[in-house]
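For this view, one protein chain was removed and the others were kept in their places.
Letters are used for the chains, namely A and B, taken in the order the chains are written, and counting of residues starts over at 1 for each.
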Amino acid sequence: MTVKEPSAAPPGEGRPEGRRGASPRRRPVGRPGAGTLTAFIAPGLLLFLLFVLLPVAFAAYVAFFRWNGLGGPPTDFIGFDNFRNLLGDDVFMGDMWRLTLLVAMSIGIQLPIAFGLAMLLHQRFPGRTVFRLLFFVPYVLTEAVTAVLFGLIFSPRRGFADSMLQSIGVETQVGWLSDRSIVLFVIFGILTWKFFGFHMILYLAGRQNIPEELYEAAAIDGAGGAQMFRNITLPLMGPTVRITIFLSVIGTVQLFDLVFVLTGGGPFHASETLAITMYDQGFGRNQIGYASALSIAMFVISLVFALFYQRYVLKRDLQGSLTTAGGGRS
Amino acid sequence: MNVRTPRGKLLRNTGLYIAAFVTAAFVATPILFALLGGFKDNQQLRENALGLPSPWNAEHYTDVLTSDSFWRQVFNSVFIALATTVIVVGCAAMVAFVFARFAFRGREALFTLFAAGMMFPFAVAVLPLFIILRTFELLNSPLGVILPQAAFGLPLTIIILRSFFRAIPGEVEEAAVIDGAGPWLFFVKILLPMARPVLATVSVLALVGSWNSYLLPLVVLSRPTWWTLPLGVTQFQGQYASDTAKVLAFVMLAMLPALIFYAFAERHLISGLTSGGTKG
Partner (left out) sequence: MRQPLSRPRALAAAGAAAALALAAAGCGDSGESDADLVWWHIQNEDPMKSTWESMAEDWAEGSGLTTDVQAVEVEAFKERMGTSAQAGELPDLYNTWGGGVLAEQVEAGLVRDITDDVDCLDKVNPISLEAYTIDDRLYAVPFDQGVVGFWYNMDLFAEAGVEAPPATWDEFLDAVAALKDAGITPIALGAADQWPVHYYWTYLVMRTVGLDGLAEAAEAGDFSGDGFVQAGQMLADLAAMEPFQPGFESAGYGAVDGQAAHMGEGIAAMELMGQWGPEVQRQASGTDGPGGALGFFPFPEVTGGAGATAEFLGGGGGFAAGSEAPDEVVDFMCYLLEEENQAKAVADGNFSTVAADPDAVVTDPDQHIQLVTEAMAAATGTQLYLDQAYPPAIGSTINEASEGLVLGQLTAEEFVAMVDDAWAAEA
């Protein structure tokens, strides 16, 4: 989720005095000394340094070695070789291509579907709450468990998906997960199943924040539905849309659980992701140095994208704060 | 579309319901497949994949429910999720409190450091994290999962809590000072109780994150003693390859806690997820 000075209180909780953005008075309670401040910060900072910053720094260091991770610390310094090899690695370059493809499909298909459904559920009609609750269910399910379920659904001989097709008269067997040319699209379908509800909820919240008065005024001026959508809804939903695109990209870069359990990245890398390649190199082949270089590459990809996006796309929305992702995926 | 005439309204509503029901079917079918599949036997699964079980066969569910490993994995998942949540919310609240209410040199830099932590995709850190945990001898221990998860949860939690703490009026603080409260007392007795709703929200986010986590437990917990449910499910699938119905029952039961939790904490979960996504 992305947060910059949000009213942290949930909608309907009554936000504290609506003083958001107002600078709180700097009147420290009891004028605490440096010791007290340190005591407050220390546990969190220590945790953060040890388990977030140290690993990333360590990966950056190991990436310059050939190291199988066994025995002592790395000694075989090879400079930028690992990074150079990455660029010549078909699997890595394939990962990048698949990442691009998944991101493009997310933005072009998944997010518009979520947007449409949000607009739909914004209407008042009986049963709306039930639909909203239901659409969000896949998001709360564990990815790895979902993957096991879909593995059975798309299983080649007793699979549920094939039975469904047969029941409507389609007799050909589809190689859902075995055909290299469609497996990525099947995975995208599952990702859509899993994550459209999340984006839909964000859009719904964004839509609910648009004052109805705007529409009423527009209606009085004789604007039609399409006009209202184009001139009111779309522009005012802009910030939410930009955030969901951001979350979608960052989530896709990290994609691991679902694909790893479902296909392991196969057949022959057709559904492999950056994180799977890293896992395979690191734990499957003991190429810790190379896998670390891959980690760093992933980090740089996320960072460059995040900074670029913050700088040029989100700037208007967030006034330049550092923000980002946690829960969202493609 | 003119929605003001009855006919237009009817048309509109029909369209609405068609779209809603199609989506509902898309969402619900896989879950129903798991639920019903668990009640079938393997022969039914093959010959009657689409229909209702006949006869209904609860054996797979009872098998799973009476197995020690299932309950152990449920316990592990719950324990790890709770411990992660307590640590991340506790640490983050203290840090956010200082960031929100006190001015000191280096505050912005420190805050930026934490906030930048959100840029680190978890998958990036998993390999070096593994080596660091190895050095600390935290592999095969729940702490090896809990502490990194908590650490990676800090940035988001701090950001949400900080903005909430900042919004609490200074008068509250002044009153506390007059009563002789120091920072610790103010924090524990006044600030935290006031922040209950937002604490619930960040706790739910931390719980869900931990509950769903797979990659970290996968590399840290190589022995089943501390396996969490996601690891258990994938392992179960490998073990009962020939018994699809049983795997479906396990999958369904593994999804159930999340579904129940969602039913109760839906409001907090959604508010947590949307608190930043919109400029609310």
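Annotations
Simple rule for what comes next: a contact is a pair of C-beta atoms (placed from the backbone, for glycine too) under 8 Å apart; a residue touches a chain by one contact, two chains touch by 3 or more.
Bear in mind that the values here come from a model prediction, so they are computed numbers and not experimental data.
Checked against the full complex, the one of B:A49, B:A181, B:L207 or B:L269 touching the unshown chain is B:A181. Residue in contact with the omitted chain (choice from B:T14, B:T112 or B:N140): B:N140. For chain A, the residues touching the chain absent from view are 43, 66, 68-71, 151-152, 155-159, 173, 175, 177-180, 183, 263-264, 266-268, 280, 282-288. Residues of chain B that touch the chain left out of the display are 42, 79, 83, 86-87, 89-91, 94, 130-131, 134, 138-144, 146-147, 175-176, 179-182, 184-185, 187-190, 218-219, 221-226, 234-235, 237-239, 241-244, 247.
Here is the rule we use: only the chains that are shown with their structure count from here on.
Averaging Cα coordinates per chain places chain A and chain B 14 Å apart. Residues 1-11, 13, 15-17, 19-20, 24-30, 32, 34, 36-37, 40-41, 43-45, 47-48, 50-56, 58-59, 62, 69, 116-117, 120-121, 123, 125, 127, 131, 133-138, 140-145, 147-153, 155, 158, 160, 163-164, 167, 193, 197-198, 201-202, 205-206, 209, 225, 239-240, 243-244, 247, 250, 253-254, 256-257, 260-261, 274-275, 278-279, 282-283, 288, 291-292, 295-296, 298-299, 302-303, 306, 317, 321-328 of chain A are the ones touching chain B in the complex. Listed in rising order, the residues of chain B touching chain A in the complex are 1, 3, 13, 16-17, 19-20, 23-24, 26-28, 30-31, 33-34, 37, 42, 45-46, 49-50, 87, 90-92, 94-95, 97-98, 100-104, 110, 112-132, 147-148, 150-154, 156, 158-161, 163-164, 166-170, 173-174, 176-177, 181-184, 186-187, 194, 197-198, 201, 205, 208-209, 211-212, 214-215, 219, 229-231, 233-234, 237, 244, 247-248, 251, 254-255, 258-259, 261-262, 266-280.
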